[in-house]
Every structure is written in C-alpha cells, then in structure tokens.
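Shown here: the complex without one of its protein chains, the others still in place.
Here is subunit A:
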Amino acid sequence: MTANAVLRAAGLRKEYGRGAALVRAVDGVDLDVAAGEAVAIVGASGCGKSTLLHLLGGLERASGGELSMAGERFDTMSETRLARLRRNAIGFVFQGFHLVDELTAAENVELPALLAGVSPRAARRRAADLLERVGLADRSRHLPSALSGGQRQRVAVARALVNRPLVVLADEPTGNLDSTATTDVLRLFDGLRRNGHTLVIVTHDSRIAATSDRLITMRDGAFVDETRLGGGARRLGSLAGLGG
C-alpha cells in the first residue's frame, strides 16, 4: 500500500449474470494510484477496462472488494454521499464527450461547478480559465454542434477539471477522434500529467497510453502486466537505424 494513494482498489470484483452465464468482468483487481501519477489501463475490447473505470468512479457498484478515495472508503457509501464524492473529487472524460447540446462550451464547463455550489461568478471565472488552458478561449460561446470532435473533447476535459478533482478518469478519450484531433488531445493529457494532475485513462489507443507514467495491461478482467514509462533518457537516434 502506498502512503499517498489518492485512489485505491483492493480485490475489486464485478460479476454479471449467474451460474453458467456468469461473467467476471473485473476479477480481483488491486490498484494504488499515487497523487500526481498518470496511469493507463490498456487491453482489447471486452477485457473489462471500461467496467473497471466505472467502478473506480463510483458509477457502478462492485460485486466485491474495497475502494477508497484519499483514504475514505466509498464502496460502502450511500448513494447521496457517493454522488457528492463523484461531483467533487472525480472528473470524468468519456469517448462520446457527453456535452449538453443546448449549452455553450463555457456553460458546459460551468455546470458541474454550479451543481457543486460554486457561485455563478466564480464558476464563470473557472470556466474561462480552463477554456483558455485547453486552447478554446475564442470558442467559449459556441454550442458543441459548432465545434470539431477534438474541440468537444477539450471542452469535456475542461469540464472534468472545473471542480478541481483529486483524480480525472478518462474512458477512451481519443476513441472518436481523427489523427489530428487525437494529437491535440494527447498534448492536452501530456500537459495535465506534467502539471501534476492524477489521471487514470482506460484505452486501446497505445498512443495515449504512452503519455502515462505507468501502463497496466488487462486481460479477462485481471491485470497481467505493468510497465513504467519515461524512466530512462534514451538516445532517440538509436531508434533511427541510420547506419554508416
């Protein structure tokens, strides 16, 4: 156990169905995410990684095991308290953006802050700061329909940060994007990591996984491999294969 774990899972399980039709979507996962750490969980579709993210974010209840956020158990919390924890401590980024179509970019970012009781003026200021950070200050009054996929995802990242969460959970954040938009979102996540945000990203995109500090491979609901990235200062030229 890490002393400064922000998010912690122990023996986490999620099962669907019963008897012969029993599916172990998450099958005994232990995970400590330290403050400021970026963790990527990769695996083929159906390996259980999205279910795991839903459990870590309190969006679904586990079948077994323990979950805690900054030392506080939340697998046993009431729905009301869990909803508050989700709102205040966790930022979510989804593959499909999940923006409200009728609200402008700025209003989408403000919304979770207003729901958390932040004053309208402070919420507006936070939204403006965050949209500037994701490079969309000049798009704040646009509706999502007037934004490209990459821009929508950047709005979604700004929204995820508005309540200054302890951890940001992202589910295939580049899944719906073309190559250029993917690069924009990669830059953004790389920037979040450098700025000390705590991130858990589940993805099958090895590019976004490669921006993390630690990369975990999941198969059949369990962690099977772990890689630390960015440790050694490799001479990149050795990869270029330019012989004499």
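One rule holds in what follows: a residue touches a chain if its C-beta (ideal position, glycine included) is under 8 Å from a C-beta of that chain, and two chains touch if they have at least 3 such contacts; residues count from 1.
In this section, contacts and distances are computed from a predicted model.
S.K.: Unshown chain, UniProt name, "Carbon-monoxide dehydrogenase large subunit", "HupE/UreJ protein", "NitT/TauT family transport system permease protein" or "PadR family transcriptional regulator"?
M.R.: The correct option from "Carbon-monoxide dehydrogenase large subunit", "HupE/UreJ protein", "NitT/TauT family transport system permease protein" or "PadR family transcriptional regulator" is "PadR family transcriptional regulator", the UniProt name of the unshown chain.
S.K.: Of A:N4, A:S119 or A:S206, which one is in contact with the hidden chain?
M.R.: Residue touching the chain left out of view: A:S206.
S.K.: Hey, which subunit A residues sit against the chain that's not shown?
M.R.: 44, 183, 186-187, 190, 206-207, 209-211, 215, 217, 219, 224-225, 227, 229-232, 234-244
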